[in-house]
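This is the structure I have questions about; it appears just below.
Note that one protein chain is taken out, while the other chains of the complex remain in position.
Going by the order they are written in, the chains are A and B; count residues from 1 in each one.
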Amino acid sequence: MALDFLKDNFVVSKLDYLASWCRKYSLFPMPFATACCGIELMATGASKHDISRFGAEAFRFSPRQCDLMIVAGRVAMKMVPVMQRIWQQMPEPKWCISMGACASSGGVFDTYAVVQGIDRFIPVDIYVPGCPPRPEQLLQGIIDLQDKIANTGTIFALEFSKRNVHEGPKPLIQITAPEKSVQAPANFRSSTRTI
Amino acid sequence: MPLTLADAIPDTSTTDREFLWTLNFGPQHPATHTTLRLILTLDGEVIVHAIPDIGFLHSGFEKLGEHLDFNQYVTIVDRMNYVSPVSNEISWHHAVEKLLDIELTPRTKYIRTIFAELMRIHDHLLCCGAAALDLGAFTAFLYAFNLREKINDISEQASGQRFHPSFTRVGGLLRDVDDIWITKIRAFVKEFYKVHADINKLLLKNKIFVGRSKGVGILTKEEAINRSVTGPIARASGVTRDLRKDEPYLAYKDLDFKIICALEGDCYSRFLVRMQEMVESIKIITQAIENIPTGPINIDVNTKVVVPNQLSVYRSIEGLIQHFELHMTNRKWETPKEEIYAATESPNGELGFYIVSDGSGVAYRARTRPPSFIHFALFPHLIVGHQISDVPAVLGSINIIAAELDR
Partner (left out) sequence: MNFDEIKKNLTAQFSDLFLEFSSFRDNDRVIVPALSVLQILSFAKTILRFEMLIDLSAADYLHLQGSAHRYGIWYSLLNIENGKRLIVKTHLDDPDPRLPSVYDLWKGADWMEREVYDMFGVEFDGHPDLRRILLPDEFTAFPLRKDYPLRGMGERHNFQPLTRSEA
């Protein structure tokens, strides 16, 4: 009887709400700033736009202390393993904002070295358009992420472990003929090796 | 000949060197500002060997330059040194206009000069502010960024984009500036001196900042010349060279300003040179803004190099034809089959473009001479013998912009 009473999920949903409410106002961004957008990210953190109004002012440069990765700028293929490793080092629950056209889709850099959208290789929650986005746009992105956290978060953050298929866009179809294409070794050990 | 990075790292396993240890610094590290990596071999805290590893932002700018025409490539060049975007545009179109042998209108010259100097302030503010941030002076960073926002406002007023205006075009500008732009610059000039004095006070009286930058990373004049260093870094080492004076372009010939030099060549004097250069830039802006000539911004449409304005496209057959000619992929500009190197003084140093032209409106090869790339090669030379806490000081003082470094 008592268990049936608890099953009425009154308490559980309240805790989820409480946890999400706490989380959404204490986002610790990890500024994965690679290019121009990084400067706008700095401007968002500086006095005029003041990101701390939204409870996300504590930039931490160590991925272990962060729960929001802001990928600001294009990601070159030498940087992809680095980005993936940093993403893996962040503790759950964690979210990712892809800031700017280059991070979201490659932008104007449709070249041999630039990854056409980071969502092909890591999961992304919010895309912020713009080249680079205005600080206001990034702030709106953070507000949207807060809504997303409030609507979908659970207290033990177990909803992430169910998403075990790749959700991003499919790999680009090869532009070159298959017999012409060169597959460089993928992990680029030389750029991530901790020697 | 070492073929991989691992071969270049000194072997620390032998008995007489086993006290050395290796530290990996970056690619994602706050003091690197953006993306670069250092492999430091340390004896305790003293750096005995440093290997920079770059290319984490290599995005094929020069390859793109071979596929986009002279006006399209501006958007890419913008993103090269992203703390002084318009300087790059001016430099790129300076090279293109030299190739096409174009003499700009006086009004465009003045507007471009003002923009170039605004961008110099923009760059130096970020460099000094971020260097201060790394060396433990947070407030100066906020002051500097607040002032930068004003410059972004000015860019937005002129072009509609606050950060990457893509404002220049072959033979002219995207559009003319208006009175509000001029009012905004006047307001900016007024505000600048106070903020500049504040930043100066905050940093020069900050014992930590001065102590961490004085005497660190000394570059002698001979080394500066031998290692191809230009710009504020060379001037801080006593090389009295500035393209604005030595090879005057735009309107610099008419304007009165000084070249700031120092003799010590350490991080502190590089910082001082930058701070003082901002004052000179403001002097240039003050003179130029009061003397902007009237007249058209684009050169004559009949020269067939400049994109005509909207009115003449819609109302005249010549304008329509010209617009069509420059925008069709198989028409575009007619260029001499030649090669040209042209450079301007960007905030970081000599920013040059070497264009190989095959006669079409798209460069056959668009080589950039990137100052950051050449300056970062200095880094191992500057840091060896110093302590690991000096790394942010030296990195901040040579103002590495990763997008220009890697292109």
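To be clear about the criterion, contacts are C-beta pairs under 8 Å (C-beta built on N, C-alpha and C of every residue); 3 or more make two chains touch, one makes a residue touch a chain.
None of these values were measured; they are calculated from a predicted model.
> What are the shown chains in contact with the chain that isn't displayed?
A, B
> Where the complex has a chain not shown, which of B:210, B:259 or B:356 is the residue touching it?
With B:210, B:259 or B:356 as choices, the missing chain is touched by B:356.
> Just to verify: which one of B:227, B:283 or B:304 makes contact with the chain not shown?
B:227
> In the complete assembly, which of B:178, B:318 or B:338 touches the absent chain?
B:338
> Among A:84, A:140 or A:154, exactly one should touch the missing chain; which is it?
Of all options in A:84, A:140 or A:154, contact with the hidden chain holds for A:84.
> Which chain A residues touch the hidden chain?
77-78, 80-81, 84, 87-88, 90, 92, 94, 110-116, 120-123, 160-168, 171-172, 174-176, 180-191
> By the contact criterion defined above, which parts of chain B meet the unshown chain? Give residue numbers in ascending order.
1-5, 7-8, 54-55, 58, 60, 62-64, 66-67, 98-99, 101, 223, 225-230, 239, 241, 246-247, 336-341, 343, 350, 352, 354, 356, 358, 364-365, 367, 369, 373-374, 376-377, 381, 406-407
Everything below uses one rule, namely that only the chains that are shown with their structure count from here on.
> Can you list the chain A residues touching chain B in their complex?
32-36, 38-40, 42-43, 46-48, 61, 73-74, 76, 78-79, 82, 86, 108-109, 111-114, 131-132, 134, 190-191, 193-195
> In their complex, what parts of chain B are in touch with chain A?
Interface residues on chain B, with respect to chain A: 4-6, 9, 22, 24, 27-30, 33-35, 37, 39, 53, 55-60, 63-64, 75-76, 79, 82-83, 126, 130, 141-142, 145-146, 148-149, 152, 162-164, 402-403, 406.
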